[in-house]
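The structure's right below; bear with me while I get my questions together.
Only a single protein chain was left out; the remaining protein chains are all shown in position.
Just so it is clear, A and B label the chains in written order, and each chain counts residues from 1 on its own.
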Amino acid sequence: MPLHRIYSNKGTFTAAEKHDIAKNIRKVYSVLPAFYVVVAFVDLDPDSFYVGNDAVNGKFVRIVTQHLARTNIGAKRTDYIVGLIQDAFKPYVQDRGLDWEIHIEEMEREGWRENGMIPPMPNTDAEKLWVKEDKPVEYDGAYFKE
Amino acid sequence: MPLHRIYSNKGTFTAAEKHDIAKNIRKVYSVLPAFYVVVAFVDLDPDSFYVGNDAVNGKFVRIVTQHLARTNIGAKRTDYIVGLIQDAFKPYVQDRGLDWEIHIEEMEREGWRENGMIPPMPNTDAEKLWVKEDKPVEYDGAYFKE
Partner (left out) sequence: MPLHRIYSNKGTFTAAEKHDIAKNIRKVYSVLPAFYVVVAFVDLDPDSFYVGNDAVNGKFVRIVTQHLARTNIGAKRTDYIVGLIQDAFKPYVQDRGLDWEIHIEEMEREGWRENGMIPPMPNTDAEKLWVKEDKPVEYDGAYFKE
């Protein structure tokens, strides 16, 4: 987490553009371990993606972002974050006149694991260690919600 | 939103059938702007889709529908809506003897944007404008949950 699933027609983005978008999204979460930030482009066939009554024909991008509820962040913080995510796509979506839709889902962290480990709580020394190592490493005090 | 992800083996539906299904789904939400209604067919390889211990072999369709919690609609309304969605698939699924499963997820609207805009609240003049224009247009009184 965060997990970004991007639904668009095959060919909407080049490989280089996808890589750029992924790097831009990673920057949105600069406080998190880089390996937390996952971006999956689900490339759909021309006959497999519709808005209203019409095939999308490469003109529409649907972004589904999942966060873990690190804290109850509130509407202003959500607005800020969704803006940053949209900026990550801007050169390849908005600036080309494509349409897009996004929503963010705040999921529970209880059943979340990285390489089998319970990720450390936000802003802990353990999380800082995961940022530094950029991989899941063992730490003291794994979190269980009782 | 509403977003419909339809998981089936490649070739389960023809292009014309997918388009028909998308048009049928759009009719379920006739009160909404047409461009809200998104349908993504995630076409899976023959070796990539299993029910229980067996490959699906084109005999099963899994529908994941996401709504935004416009209001707390209750069980009877949910039953009505899920029935309409299933009717949209009926000629291509039930009437052919395919198996299917659906569930509806009611998501928060807080992090939802259409072309960067916060969608208007249900049954407002602004929503009526979006229905008429069939695209996101600027309106007075964008909604923020405080």
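Assume a residue touches a chain if its C-beta (ideal position, glycine included) is under 8 Å from a C-beta of that chain, and two chains touch if they have at least 3 such contacts.
Keep in mind it's a predicted model, so treat the numbers as computed, not measured.
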Touch with the omitted chain, as defined above, among B:44, B:117 or B:137: B:44
Residues from subunit B at the interface with the omitted partner, ascending: 7, 42, 44-53, 55, 60, 62, 64-65, 75-76, 78-79, 81-82, 86, 94, 99-106
Residue ranges of subunit A at the interface with the undisplayed chain: 1, 3, 15, 18-19, 22-23, 26, 33-43, 66, 68, 107-116, 134-135, 144-146
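Just so it is clear, only the chains that are shown with their structure count from here on.
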Centroid spacing, where centroids are CA-atom means, of subunit A and subunit B in whole angstrom: 21
